[in-house]
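Moving on to subunit A:
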Amino acid sequence: MNAREAIGDTVQFVQGDKACVYGALLAGCRFFAGYPITPATEIAEEMSRLLPLIGGTSIQMEDEIGSISAVVGAAWTGAKAMTATSGPGFSLMQETIGYAVMTETPCVIVDVQRGGPSTGQPTRASQGDVMQARYGSHGDYELIVLSPSSVQEAMELTIRAFNLSETYRVPAILLTEESIGHMREKITIPDTVPLQSRPATEDEAAPHVPPFSPFGRGKKAFVTGLTHQDNGHPSTDDHEVHDRLVRRLCAKVCENMDDIFQADTVRMDDADTVIVSYGISARPGRAASEMAAQAGRKVGAITLKTLWPFNYAYFAELAQRVDHIVVVEMNCGMLYHSIREAAAGNANVTLVSTLGGKVADPTAILEVIR
Partner candidate 1 sequence: MKQASELYETYLRTDMLPTILCSGCGAGVVLNATIRAIDSLKMDLDNMVFVSGIGCSSRLGAYINADSLHTTHGRAIAYATGVKAANPDLEVVVFTGDGDCVGIGGNHFIHGIRRNIGINVIAINNYNYGMTGGQTSPSTPQGSVTTTTQYGAFEHPFDIAQLAKTAGAAYVARWTTSHPLQLQKAIRKGFSNKGFCFIEVLSPCPTSYWGRNKVRNPEEMYQWYKDHTIPIGRAEEYPEKIPIGELVNVEKREWTEQWASLVRKVSP
Partner candidate 2 sequence: MIRINEDYCKGCGYCVRACPKKALHLSAQRNANGVTPPVADEEACTKCRLCEVTCPDFAITIEEEDEE
């Protein structure tokens, strides 16, 4: 049985968590390692149901550190591998995510955000891990973070996360929330999806992305988290080796912004105000833009699907065109700061912040606009 058959009907009414699993299987994921945590457990459950049917491997590890570590180990056999967790587990995974960056290991991590900090509100949504998703590990690095604003996108962006992770040999994080993770919506499942695989030979390699040597093929791959030369051998005292490696690992993401960055926009032409949001917050964002249009106001809405790498140029240009940028987030203001930095004072940037699992109300957004 292949992945598409295992998934079943073309149109289904499923939770976002489950849609992530569908996307992963369609993208070629055949290895999952996870650990139970609300509100992401359904992903582990669904993986344990589907992967055996298609000859994949699913394992519940002893903790989240074990889960992400097993994913990295599996990835080095050539497998497309994924784990899924929420805030507390995501915190435990950060060291290994940094290891995956340093060793250029393709892998996908789904973070179904819940109320934080700490145990917080396990069954309530938040967008409080946005900075952790980008800066959670130690040292200078870049990685890719995508955010779906619907169950359909949860599937589609998981596919995209795998393809980008494979193309650039970098961990990709699907950052979603409890609301989308646990909400059921109608989705349409494609029969085939475009697939990317990590570069195997020199000519397949993208700029800054060396070819991948999977274990068991006699390539004598030398993989270490220590600063290493191009042949993988450790070289921890030479500042040039470290400088070149770290800057390459960052450049391979930032210099491919055009390929990685995605945002949906509505009512942007001659808008004087723009509402910027992502994930579940994009829904009140878009609704407020529509309500403003009905009231004769020119208010656009941007739904960010790529959060990191952050597209400074995009927002700098936007700030030249509009007077007011309203950022809607379920945290105390996180991406808000990056947007304000990019705007550099050329537009007024205000924040509509909600906590406690409360998604912003479109009318509250409209108040900020008047």
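These made the cut because all candidates are chains of the complex that A comes from, given by their letters.
Keep in mind that, in the parts below, a residue touches a chain if its C-beta (ideal position, glycine included) is under 8 Å from a C-beta of that chain, and two chains touch if they have at least 3 such contacts; residues count from 1.
Fair warning: this is a prediction, and the values are worked out from it, not measured in the lab.
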{"item": "Complex member touching subunit A, one of 1 or 2", "value": "1"}
{"item": "Candidate 1 partner contacts - residues on subunit A that touch it in the complex", "value": "1, 30-31, 33, 52-55, 57, 59, 61-63, 65-67, 69-79, 81, 95-96, 99, 213, 215-226, 233-234"}
